[in-house]
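One chain of protein is taken out of this complex; the other chains stay put.
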Amino acid sequence: MSPRALLLGTVGFAIFILSWHLATLGNQIGDLPGPAMTVRGLVQIAGEGVLWENVVASVFRVAWGFCLAAGIGIPLGMAFGWYPRLRETFNPLVQSLRPISPIAWLPFAVILFGGIRMSSDLAAIFLLFLSAFFPIVTASTSAVASLDLKYIRSARNFGVDGLAFFRRVVLPASLPQILTGLRLALGIAWVVVVAAEMLGVESGLGYQVMDSRNALRMDFVSAAMVVIAAIGLMLDMAMARVEATALARRGMSRR
Amino acid sequence: MSATEPEARQGAEPRTMQAGAKIVVRDVRKTFPTKKEDVNVLDGVDLTVREGEFLAIVGPSGCGKSTLLNCMAGFERITSGSIRIDSEEIERPSPKRVFVFQETGIFPWYSVWDNIGFGLGKMPFDKKHEIVMRYIALVGLEGFEKAFPAELSGGMKQRVEFARALAVEPDVLFLDEPFGALDAFTRLEMRREIVRIWKETGKTCILVTHDVEEAVELADRVAVMTRRPARIHSVLDNPLERPRDSDQPVFRELKDQIFEILGVERRV
Amino acid sequence: MSQALKILLCFAAFLAGVTLLHGWLNLAWFEPSNREQLTVAHLPVT
């Protein structure tokens, strides 16, 4: 981030915090919390250690949901991209399931994983898997489907096919678009985890918001939201770094 | 075509096998099925390419010269007729006949070294290194082994593509408007490069281009194609000695002749 | 493909780490208790 961008960023934040402070001047605990109250709340829940438990719980669920979605979504999406008949049979199904909000699956998820240990965690992970799976499959499909014909012909011209062709041409060529899909999926999963946790589990940042609300501690609610925003940003920056290292030296002509 | 097509084609190739013929294309037809109706692209193409020759194929854009080249390379199947290389029917692409694309087909995710070594497949590192370095030297890219395509100029990327193609020691090079994406100066430089490489390696080169001057400047013979559905109108011998100078009167005469066949008004 | 392997490894390490942390902090994996346990649920309202 260039210093100028950093400066402008902080100015943006400063304006937001200032207006937030003015808007909530003189509010008590029960009303809309101001920045100062939020910071105090943040310090308190951090001090009590409960914040770290909730952060770990949320990140744990997103990590598993996301990795499973990537592990299954990428190969499936690439297969859809490469074999048109496969795409024609399954893509309509995928695209019709996609708009269903993952939260709608919660009742089924709870029943599906009922009785097993860590069932509420598994239910949340299942929801996150769904929320990340669809963008990943879609990105992987279009990455392979739009593979440049001249790369395919170059490889076949040199007699490179089968697994070598997949590993040395298809995968690297579709990597940029797949990584974009992954980054998008992680963002969506992070939004969904908080919502999922509001409904079914007893740990995590979503639960923290809901529980603070029940405890009439609006300052804890805004403190949790600050943490949610910060971690969401960190996850996105981490993915951006992964993308940068993976596509290093490819320059703009990434495809 | 302004002139009605003469029945006896001037300087047309006799049908019999020519001594030293590398590629023989006989009565090739190619139709592309579309929703409305079939599009007939090649309509009875006959062409013979001699061993070690530099042949140019010239024709208006969209006439099907690239399709012909793709068929000769084995990327596309012909509807009817036959294409034989060393009297063997073409089934699919092979490292013996390497294709060079217009905007280069090298891989942006591989370094120059990896790109050139791409076609060499499994072999001990030092043997592969020796071959790769030899062709890096041939195309004048010493010192750029570790560079990636995004960091190279258009001309240098073209050189990597040539090196990659030559590294597998093919018999034939198919060049599909290879300099189309380059600026004028680089284009001139690369034309000299391809002639030098062609002389040094003795490969059979087939160049497809819509630039008549480029064809006359590079080729031993120039095959002129008609509009779609395309056929070989005629194959003209290029008597010019190398290195050629576009100001030579014979150069201009040959160019005019080709333009006239193509029915293109040359004067701007 | 070593680069892709590196990315996979750091994902796997992250996954394992956060799983153990979650188990330790929230699921009491590392607090053996021999006495029988029963959870009684309630809402924070009478």
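Each chain carries a letter (A, B and C) given by its place in the written order, and its residues are counted from 1.
In this section, a contact is a pair of C-beta atoms (placed from the backbone, for glycine too) under 8 Å apart; a residue touches a chain by one contact, two chains touch by 3 or more.
Basically, contacts and distances are computed from a predicted model.
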Among "Ion-translocating oxidoreductase complex subunit E", "Cytochrome c oxidase subunit 3 family protein", "Bicarbonate-binding protein CmpA" or "Carbohydrate ABC transporter membrane protein 1, CUT1 family", UniProt-listed name of the chain not shown: "Bicarbonate-binding protein CmpA"
Contact list for the unshown chain, restricted to visible chains: A, C
Selected residue (touches chain absent from view) among A:F60, A:F113, A:F129 or A:W190: A:F113
Candidate in contact with the missing chain, chosen from A:L42, A:V144 or A:M198: A:M198
Subunit A residues that touch the omitted chain in the full complex: 28, 30-31, 48, 50, 107, 110-111, 113-115, 119-120, 198-200, 202, 207, 210-211, 213-217
Chain not shown, touching residues in subunit C: 33, 35-46
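Going forward, only the chains that are shown with their structure count from here on.
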Subunit B and subunit C: spacing of chain centres that average the CA atoms, whole Å: 62
Centre-of-Cα separation between subunit B and subunit A, whole angstrom: 49
Chain centre separation in whole Å, for subunit C relative to subunit A (CA means): 19
Multi-chain contact residues (two or more partners), subunit A: none
Shared-contact residues (touching 2 or more other chains) in subunit C: none
Subunit C residues touching subunit A - in the complex, by the definition given at the top: 1, 3-4, 7, 11, 14-15, 18-19, 21-22, 25-27, 43-44
Residue ranges of subunit A touching subunit B (in the complex, touch as defined): 150-151, 153-154, 156-160, 168-169, 172-173, 175, 249-255
Touch list for subunit A against partner subunit C, complex: 52-53, 56-57, 59-60, 63-64, 67, 118, 121, 167, 171, 203, 214-215, 242, 245-246
